[in-house]
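Handing you this structure, nothing more for now.
Only one protein chain is missing from this complex, and each of the others stays in its spot.
Let's turn to subunit A:
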């Protein structure tokens, strides 16, 4: 009995969350993407000649972000990788 009530409550909570989030999923995903784009720019800024005081830290992140690099530069309107020594496509 207790389990069933807990299950029903969990289901209710799940539906409530859907109700709360569904109308704004797209707007929030877009905002998140914009934030991530800015982050990519910060991480790769040194390579493009923009001085970055935190270069020592961001350098470590570059391999982790490689997967997203191609997607990012195409979204930024650059068909090919903007970095000479850094080809992804």
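Heads up, the rule we're going with is that a residue touches a chain if its C-beta (ideal position, glycine included) is under 8 Å from a C-beta of that chain, and two chains touch if they have at least 3 such contacts; residues count from 1.
Convention: contacts and distances are computed from a predicted model.
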Since a chain is absent, check the UniProt entry for it and pick the matching name: "Amino acid permease", "ABC transporter ATP-binding protein", "RNA polymerase sigma factor" or "Carbon starvation protein CstA".
"Carbon starvation protein CstA"
Residue-wise, where is subunit A in contact with the chain that is not depicted?
9, 12-13, 15-20, 22-29, 31
